[in-house]
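With one protein chain removed, the remaining protein chains of the complex are shown where they sit.
Moving on, here comes chain A:
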């Protein structure tokens, strides 16, 4: 039998994303969401108590019946089913977390409720290739032991010689290296027709686990000593991204540290969909999940043409580069 709470829970099952503030652990985010959802679920009107017929003895006055007692059937509410006795209907819900964000980084964090966890498994276990967008805030001139601005400073250096041009050159070099790694992990012979076709569709990439790969890298703000990078990547961790900033600094004959990691997209989830922490209530989550379901339906309709949902999102320069590279390779094969 479905109660209002169960019906509400069915409406809550699915994927949605929140905006994790920096300085908060992802477990805390998950737990807050879970308690808020439980609060919403258990606030639904409770089921009426089931009635039970019991034979209760009623003492009858002695003059009427000398034998004294008669039984009468009375329907009584079964108190053992009372919500104060059984506790709230929902005491735990499965809330799964997508690709993690560590405490100092902020941004889009995908969460799954109920059977949405199954879809989440597909996203996290490398079966589908999901790229993510990050913006990295960097600062030249200092190096710290954990590559972030909170760590212990280990080195200081000058940064006057760095120009945007030099930075772009380094970024292009890094992207080229990662492009090679992408081809290496894609497990296809580069001289085959198959590789050509995959590259033409933009499907080349690691099939499963791989080292972190940056598929796109560019500088969107350059005001020395501060700079901002935009990164598209696969199988990354936030620590790796900080290390990338550090290495860019070294490559430019200077030092750099990362002041902030912000994820702006995780697969199909973008900043627009993300719920800020004022909106982590059951009703808002419900709306976000409904929106996700409707958008999924739309995507399925368009998907008859394009096979892979994960790589449908344009990867700008990276995607184009692969194509050109592979076209060249294919031509070489033909000759």
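What to note about this one:
Definition applied: contacts are C-beta pairs under 8 Å (C-beta built on N, C-alpha and C of every residue); 3 or more make two chains touch, one makes a residue touch a chain; residues count from 1.
Rule of thumb we're sticking to: contacts and distances are computed from a predicted model.
Chain not shown in the complex: UniProt lists it as "Transcription termination factor 3, mitochondrial", one of "S-formylglutathione hydrolase", "U6 snRNA-associated Sm-like protein LSm6", "Transcription termination factor 3, mitochondrial" or "Ribosomal RNA-processing protein 42".
Only one residue from A:7, A:27 or A:82 touches the chain missing from this view: A:82.
In the complete assembly, the contact with the undisplayed chain comes from A:71, out of A:71, A:153, A:184 or A:220. Contacts to the hidden chain, counted on chain A, fall at residues 19, 21-24, 52, 55, 57, 67-69, 71, 78-82, 84-88, 106, 262, 271, 274, 276-278.
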